[in-house]
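Below is the structure I would like to discuss, written out as structure tokens.
Taken from a larger complex, these chains appear in their original positions, while the remainder are omitted.
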């Protein structure tokens, strides 16, 4: 007999957004740069073109993205691996100076699949240390590299004082995630993501490293993302888009993203803000935490 | 000399639909949830984000799909693995309470490729037992996980009293499928499916688990499915769509499905109903069974 899930199998509660707002949108940028490629295989560091492909993010994409956000007077969340912060410290500080949020995104963008809890904790600490050392601030949010988490992740984040995680995919609204089923469990705010609201599947291609081999037209991504945004706005959910500066920083793609942003800002009742703001608001609602019982077979 | 096929190499007979109807459409939802991922590799149970991706189906997608069907006063067929029924018993009962059909979809969404007949039978019984125990009803229909069947499947289903199967792909109308070539064979109603009328190829992506790596725009799926629907309506076939709540339950995709449903319900002469109703009607027609002789080389 497998156990019946008690909590997270129930739908998450609808969110009451701040006064005048019927839905929320978070623009998240994962500042992977070289880290994600080096994590796949450290030998890729010998491949100059591959490294330069990743460097496009901090070198060319980021200044454009920051300028675009300024044009629209928007604040966004930048999920930054510790390694990126160490390699591009001025850039990370500039992100903060522009009023954006910097959140934790691993140290070397490690996929933690198969790691022990101790290994997961070590990576978390290493990334935290780098971000704190370079920015002088302790991030309140975490997004797992490759959105890969374990049943220990929430507890590890709570032990380190994090307010929110943004790596799960079971719904479209933020909620309180219990660190475990049962009484006495602490909870962390979860801001869910989706593979369909990510630019990686649309644009990511690097031979012998990652990608399906196809590269999509930004017009297609825009159609798909706008379709989802229209419904999120109508339904009152939290539209959480994930973009990578080394991909979406390219001119035609950034134009598509800016077109999407223009749709967003045209709606006075859409709250376009950082993940931290959404998490703080969610925390204020006193929601009943949801727990994920680990499946047994 | 290889044997010349006697029956199934002949086209299936056209179907005379109920009075006033020129074609049929079946909306099928495969409630895979966590099962399909756990069947691929039980170790995926340690990956919280992966589990949450699958939980999107029962937690978020299903309530939306049920509400959409209520809005259009439609009944659909939900193909449910036994494991999903055990993990989400209230949800499965709610599907029945809403007037829909619940059919068999394996126990843990096992791909039976390479299994012995006894193993295939055991999986069938385990799924049947779970559905009966939880719903109090015996399903009349079966859809093989991954649409993977053997030349023993029809016989195993008939031995267990099933009325229909929905896993083959040789035509676009239901027919009587003989359990074997030759005299004295029993037959089961077959409601054929198609990989092109499935949301998996359009939207399914979970790194290290499944997917081509690309994720399609619902506008593309809608264009493709509507194109097929228009022809099915004109030709008098049975349009059988397969959707997964963990995929199509997402907002923009459900909007595309609802647009398709609106096209369907706009035609008074299209019979939109459950697979069981189509099977019962097909059985009433007294069709000559078709047999598939197994190819030899």
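Going by the order they are written in, the chains are A and B; count residues from 1 in each one.
Note that in this section contacts are C-beta pairs under 8 Å (C-beta built on N, C-alpha and C of every residue); 3 or more make two chains touch, one makes a residue touch a chain.
Quick caveat: nothing in here was measured; it's all calculated off a predicted structure.
Participant: All chains share one sequence here; work out the copy total for the full complex from the 2 shown.
Facilitator: Whole-complex copy count for this file comes out at 4.
Operating definition for what follows: only the chains that are shown with their structure count from here on.
Participant: How many degrees of rotation carry the C-alpha atoms of chain A onto those of chain B, rounded to the nearest 5?
Facilitator: An angle of 90 degrees brings one copy onto the other.
Participant: Mind checking the centre-to-centre distance between chain A and chain B? Centres are C-alpha means, answer in whole Å.
Facilitator: 35
Participant: Hey, which residues of chain A end up touching chain B in the complex?
Facilitator: 1-2, 4-5, 8-12, 113, 144, 146-151, 153, 167-172, 192, 194-196, 201-202, 211-214, 216, 220-221, 223-224, 227-228, 230-232, 235, 237, 292, 294-297
Participant: Quick check on the complex: what are the chain B residues that touch chain A?
Facilitator: Listed in rising order, the residues are 34, 38, 42, 45-49, 51-53, 55-56, 58-60, 63, 83, 86-89, 91, 108, 203, 205-208, 212-220, 250-256.
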